[in-house]
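Every protein chain of the complex appears in place save one, which is left out.
Moving on, here comes chain A:
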Amino acid sequence: MSSSEGERGPEGLETSSSATRPAVSSATRSADGPGPQAARPSKLGGILSLLASELRTLFRRRRTWAMLGALALIPILIAVAIRIAGDSPSGRGPAFLDRITQNGLFVGVTAIIVAIPLFLPLTIGVVAGDSIAGEASHGTLRYLLIAPAGRIRLLVVKYLAAAAFCAAATLTVVVVGTLIGWALFPIGPVTLLSGTEVSVGEGLLRFLMIAAYVTVSLLGLSAIGLFLSTLTTVPVGSMAATAIVAVVAQILGALPQLEWLHPWLFTRYWLDFADLLREPPVWDSFADNAVLQAGYIVVFGLLAAARFVTKDVLS
């Protein structure tokens, strides 16, 4: 036990306990446990306080920033490559790529189109797939549950945190893309798909609407990841499975033989946000997408709850 010699404080448990215990007790006695006299704390307040703590934890984590940094690299790479190599022949490469040299604002949209099939699902897979399995693998799940966090409450909070990450991820791509485009290319009024020209401000608003659209697109996948995360105590498994599900869904969506299946795939509307770039914006695909994603949230949310509520926590 020689190694632990240096870790003990100037005062050990023995001496400090008697000194500080009364202070602890008196500080909290008034608001102590759920005795018959104590007012029941509100359910919403409980969720908000746990959510705040969860968001703080998520966004304090180096891994989260590494993923956001990697996503930020996408628009940066695109912008720098075009700046160095010059314009690409029209009609090749991702949509809007050929517009960038005329208007730097298009870097963000181009980057998000590049990020949607793989990069965004990968990072969502990491966050959503890790949500419960990661806690289980660290053993912190049992301590959250005996706190007691409440199983449903914990699931809801974990899902909301994953959704917050979806928003952060898409915003990172769009915002960094806009900034780098601003820095490297001329900026001007945005020509919409309908041919109308709108101001820079209006154009930026449209791009934010696209970010919102993509965020919504990822909510179904987040619910799938949350569910997969309740199945295992090995987070790598549920993370990889979530990413694979996203890729498989896109492959299935590309096979004309499976036409009957396409309306049910959560990836179906992933790239259909062009309607937001019309004047006036057409919201149909946004609504269809939202309904589809909501369906996935309900189904996989219920599956996750059914699984998690009865799950033996043995990790």
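Just so we're on the same page, contacts are C-beta pairs under 8 Å (C-beta built on N, C-alpha and C of every residue); 3 or more make two chains touch, one makes a residue touch a chain; residues count from 1.
Just so we're on the same page, contacts and distances are computed from a predicted model.
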item: Listed names "Carbon monoxide dehydrogenase medium chain", "ABC-2 type transport system ATP-binding protein", "Quinol oxidase subunit 1" or "Electron transfer flavoprotein subunit beta", matching UniProt entry of the absent chain; value: "ABC-2 type transport system ATP-binding protein"
item: Where the missing chain touches chain A, by residue; value: 1, 3-5, 7-14, 16-18, 20-21, 23-25, 27-29, 31-35, 38, 41, 43, 45-46, 49-50, 52-53, 57, 60-63, 138-140, 142-150, 154, 310, 312-314
